[in-house]
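For this depiction, one protein chain was excluded, whereas all remaining protein chains were kept in their positions.
Read from first to last, the chains carry the letters A and B; within each, the first residue is number 1.
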């Protein structure tokens, strides 16, 4: 049972598991790229069944990812290993999926870094504004190649028996409001509904907005009746939750990305044969490109639907620079003040980002 | 596995164990025996998850507000007011009862509170003008059930929770308004006809200065639903937060303005609220454990396959749901029934394209109906205890009401618009 996806220990974006109706659930992933199936057949793999649980519904990015992953694994092993993708709620609507994975209730999970209940405070780094590149393509590049994330942050999750095998974007976050947010000063006096945390308070305080805590199940009505003035989510989710119906404007702000991780239970993964580990690692690596295209397509479709009745504001580079300037002190706050943060990881990631953006 | 689960739960239920025991023990044993890979920690975590939803916060607050008003004079002011206007017409006191229950239901979320707050003073008035005790009690029990349909409604909140995401409590509240009014109108009509046939004597007609006096005295309680609905509409507060505003308003009314409750009595009222909250919420916690195990073991699919077949129509789903909830609530407390049956039927309802708000109205309605229906509906026992009347006396005059409610139930199934027209 749940009051509407309020399992939100998320610090990142809004849970796309607020779970409005699954949009269609079209499955476009029967054929896979079909390359690289070395070591398939020949009974190299024992018959196994894995489950991969996601925080989203059929048709949404995480689920489609899991389904595509499943079909690739099955093909590569000639059906010896089958993977069952599970949509949000398949294991009881309010199950804490991170805990389920930690305890080996499932082998794999797609989850957002914030859903681990603050066990890894460094997961909050993804919710910093204008820390990662504003261009999602560059962000995906950082996520794929960063040693700070794929080695150092992974190690921190592994202390909790969760191994993130990859990080990827589900699209950048957008702000919805009635005022049309174009510069930091537009935030002055607004009530922003976002998952409450010290970092979020500091973040929106930097723009002059107030963070309001409000139960997730009441957000739609609260936006409609102007109990709160603004909220943030990825485009495809704004569309599926119909927030644009009750908001006049959507600002494509690119202030951060909604990040997902492909994770496995650490003990389980370490107990696999080398061939099985390679199989998973290789498939996860291939999926980075696939999922980038998938989210892009879904977010563009979402944007198109939103555009029909809501004004879209695309920030110019100058406007983004203005926001970035306002947001930067919060990066320092995060590095120095937020409980349990590893400053070295922050510094290393910052350097890696600078390398990629060439700043 | 399903048989084990049902057997364990049925045995402990029928033996009069506290209902938290079957709710917790059933799923626990099933998981221990059939799914030992799932750790106990995960299951225990569900007990917390179940009561963590912010939407649930309005349950204690609505109960608190109702407790304050019951301890004070709010309900009697409403009775005096309605009585002054319609008391003199044929069946006027019965209509007053139905109307006052509806109004009190609109400011409290609870059937039981309505039975106590409105039923007790109203029964005395009904007896005085010549009603038989059994017909007075039947009227009170059934009118109080409207409280479950008129917002705010604790039954609806628990349904929304059990139905999962995508079901807004606010929408449910609005959807309940027309069905609630239909029930009131049916009862009022019946009361007038009954009074004509039985030739119940007329009460004296109030003059306009009396009417004005009672209107003035009832003004602030009457402002209650207006403030709540208006405040939600204006965006001052959300439906959940409205429960807190109810408490504030009730306190201002009873403690500051009318001074019917001394300030130092508030903790003892809160204690009684806390006790009910604990008794209800331990069931909600256990209900989440139960729901989780159901989902994990894919039991809803098994049950709905068996009961509904593979591709049931929306109408068929609604009829089956009605029967299950009606019968369930005839025996077991509506909270428990809603917690147990909702997650079982929601997947099938979704698959059959049943609107979940519409389903919520059907569920709440049947829960209200079932809990007023013999043999074991909880309202009957409440009335029996509150009015100190034997069981038989309490149920003797209920059949006409049950028949009316069954007919309205059928209307609500056949015409989803009755529930849905007010939401967009």
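Note that in this section a contact is a pair of C-beta atoms (placed from the backbone, for glycine too) under 8 Å apart; a residue touches a chain by one contact, two chains touch by 3 or more.
The rule we apply is simple: contacts and distances are computed from a predicted model.
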* **Protein name, per the UniProt record, of whichever chain is missing from view ("Molybdopterin-dependent oxidoreductase", "Imidazole glycerol phosphate synthase subunit HisF", "TRAP-type C4-dicarboxylate transport system, small permease component" or "Aldehyde dehydrogenase, FAD-binding subunit")** => "TRAP-type C4-dicarboxylate transport system, small permease component"
* Structure fact -> Contact partners of the omitted chain among those displayed are A, B
* Which one, B:276, B:317, B:349 or B:362, makes contact with the chain that was left out? -> B:276
* Have a look at B:5, B:47 or B:82 and name the one touching the chain we're not showing. => B:47
* Asked: Among B:80, B:171 or B:241, which residue is in contact with the omitted chain in the full complex?
  -> B:241
* Residue ranges of subunit A at the interface with the undisplayed chain -> 9, 11, 102, 116-119, 160, 189, 191, 195-198, 201, 210-213, 215, 227, 339
* Structure fact -> The missing chain sits against subunit B at residues 13-21, 24-25, 40-41, 43-45, 47-48, 51-52, 54, 56-57, 60-61, 63-64, 67, 70, 109-113, 116-117, 148, 154-155, 158, 236-237, 240-241, 243-245, 247-248, 266-268, 270-283, 285, 331-336, 375-376, 378, 381-382, 385-386, 388
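What we mean here is this: only the chains that are shown with their structure count from here on.
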* Centre-to-centre distance between subunit B and subunit A (centres being mean Cα positions), rounded to whole Å -> 40
* Structure fact -> The residues of subunit B that touch subunit A in their complex are 37-39, 41-42, 45-46, 49-50, 52-56, 160-170, 232-240, 284, 287-288, 291-296, 339, 342-343
* Along subunit A, where are the residues that touch subunit B in the complex? -> 1-7, 17-21, 89-96, 99-100, 103-105, 214-218, 220-222, 224-227
